[in-house]
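With one protein chain held back, the other chains of the complex are shown just where they sit.
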């Protein structure tokens, strides 16, 4: 009876998790979906406590203590984080999930041995899987976090023989894992595997450039899902398998989307060391053709505009300029100008990064258009304001087949009547290449920090009126 | 080892079935999808034969004999059927599937008893489920078949106390089923249940009008899926459950789509007895306002047209006019006229009925537009040719809230400059109501059998040129 | 986990897959969808084969034989008629 209840609980939790991902298909239903997910988690926890009760467990204090500690840390982290630091936050949380998988699988192995059972092959294979994947997830996520928070340099750290070392570490862990499957009573092997995977996690992510961290994070996210799946195989628990698969699928899909949008195969991201050399601004591209203007001049251009498209990029996140941008948009709309936002799929440093920032600034999502929706409209646009975006509006992607971003679809801002670009200098974006847009006939550059620039623009526009 | 292979085969078959339904999302991939489905079935059969081999079964001759007989009948049916008779064919095949479920569940019960087992509650509940659902599916499908083939009258057969009788039969079967669950050794009860369900299947479908048969068929289709699911619970076979659920889901979704497109709740279809009274053509609607024209006059109208939309309905299927319609379309296109086809979701007598007929006549599917896609274009259409359609172009749906089709979205042919309606008389369509379109200012009626009418039109058009 | 719980799990997951996949089928293909689904529902042929093959009693063998016949008609007829229909859908 109790077992039936537990199983029903697990089934209900699985359904709630599926509904969570289903509900994320629209902003209107997304808040509820996330709540459903947390209810699912609650149901899963309660069902597990019920299961424990049957076995006459005594460790409720330990459990509650752990949940209290973890809960407080989780709440603090979640409430403190700036919206612009979301990529780091996800990396950190992801790492913790991986760590939990490692610990759970290790404990399950020890328990099986302590109870004098001979673990089955399914059990040990899954344990080794959870151990390797979870450890790589944990350390990889920590390195990604450190790079994004600039605790360590974002530049790829490459040394010769790196790939050989990583391959050796992976092979070594798998071989040790095979040994453990054959002699499951040698539990110490598990910790050796974890040690090897630790080195692997660090050395696999260090050589990847800071701007590629989002891909790493979503990939690790899918790994943490697969680790949960593996734990499910260890514990023979279907709910873990369902939840883990959902997470795994989500990570894989997002990784694919990002790689496709950057037009780079995943292998190039993971092993390419892109971002290692920064090509400095090419004089041939810019020499004497860049028109730098003042806020007042821009205000005059905006005066005559009837349709304005704002294209934000990573620089808007750095400058935290989203609220200022919102104010500018409202000012223009107040004057009858049609204002829309054009978002490139890999603008910023994680998928949907710009959307979250604009939502934070209370900009209704109906005005925020995806690339394919906004591109045909640039020809009818008077002014395109590019704020802190660079690679995603670089026409070289269309014209130069040797460029690192060749073939990446871009936002066609250059088709607008006038393009205003707000950034601090002519220095390149993530891809490290010059951008001919900045020297184009119809482009006006406004050099300043993103937030200050927009505030100045608002002032100038108010005065002009 | 053998068991592992069998299980792998079942998993592979399940995946193939999922891919079948996935591939049906586009005409380009649909042929391959259907082949994948048949491969899945082959895999499932081979895996089952392998499983039998382990148990040292001897009945291979019986199996092969049965497959040979069934295969020949199946091939003959499939190759002989006219495309216009597809609804009947589906009904018949559906019934056979239901019958197989009933026999399998009955045999499984007898086998369990013969082997001296005490069947579990899960087993008997599922057996009863498969028995009731399968029997209703079989007999219901046969009645639907007979109505569609006009072996029995399409008119709803209603008698007083019918609903009470059906409710009693259902309740009786369920109660007998409960008895069987309690005393599983009384296998004869199973056949009593089947007998009760037989009467239920017949009396439940008889009172439903012939034109509502498609809804009945898709509903029974979903039942046959659920019956397969129940058989899966009986045999503890996950592949049966997966395949059955897919079929069940498909039937439920199609039933919903049809009911929504007709703007009638499913209860009204099943218990409403719609189609019982046919309201004869209302003189107030037509009196003196119907313009009947000749083929030559229509040819002249078509001469001046630059855009023509053809709207087929049930009458095109009855007249088998699809090839003639194709020739007309090609003739017009040869003269530089833009020709498209507008299809209402419930045109004809089953979902997608018109699409299959047009495809049979080799009309490329890019020219065949759904209602929402074609409706905005009628205002720019010179001539709309309505052939054998009636209810789906009846403006009363928009204007008369008391009409049986009130609120049903229709094809807005009346917005075209000229509407040509081809049918044999002013008699109503399935809903049994007059159609003010036939008396509209811009409507020309051409009274003739659909096929002959189009052939005459082609001749007239050729002569006019 | 108990057998029934697992079977329920699979049922629920399969229903989700079914709904997600089938809502993507366009109206154009609804007739082939119906007949294709119909063919798949002939999967009860598996149970029929088991009964016919085990030959436990004469009655179960007869029932199994009939079930094989019916299920095979459903499967073969269903896939074949669907194939006939789908082959007709051509591009420009």
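Letters A, B and C mark the chains in the order given here, with residues in each chain numbered from 1 onward.
Just so we're on the same page, contacts are C-beta pairs under 8 Å (C-beta built on N, C-alpha and C of every residue); 3 or more make two chains touch, one makes a residue touch a chain.
Given the structure is predicted, the values throughout are model-derived calculations rather than measurements.
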Legend entry - Displayed chains contacting the withheld chain: A, B, C
Legend entry - Residue touching the undisplayed chain, where the options are A:63, A:202 or A:440: A:63
Inset, instruction - Specify the residue from the set C:13, C:33, C:63 or C:76 that touches the hidden chain. - result: C:13
Inset, instruction - Could I get the residues of subunit C that touch the absent chain, sorted low to high? - result: 6, 9-10, 13-14, 16-17, 20-21
Legend entry - Residue ranges of subunit A at the interface with the undisplayed chain: 17-18, 20-22, 24-28, 30-31, 33-35, 37-38, 40-41, 44-45, 48-49, 51-52, 55, 57-60, 62-63, 65-67, 69-71, 73-75, 77-79, 81, 83, 86, 89-90, 93-94, 96-97, 99-101, 103-108, 110-111, 114-115, 122, 217-218, 221, 224-225, 227-229, 231-251, 253-254, 257, 343, 345, 350-353, 355-356, 359-360, 362, 364-368, 370
Legend entry - Residues of subunit B in contact with the chain not shown: 3-4, 7-8, 10-11, 14-15, 18, 236-238, 242
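Definition applied: only the chains that are shown with their structure count from here on.
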Legend entry - Approximate Å spacing (C-alpha centroids) for the pair subunit A, subunit C: 42
Legend entry - Where subunit A and subunit B are represented by their mean Cα positions, the distance between them in whole Å: 46
Inset, instruction - Go ahead and note the Å separation of the Cα centroids belonging to subunit B and subunit C. - result: 16
Inset, instruction - Could you list the positions in subunit A whose residues touch two or more of the other chains? - result: none
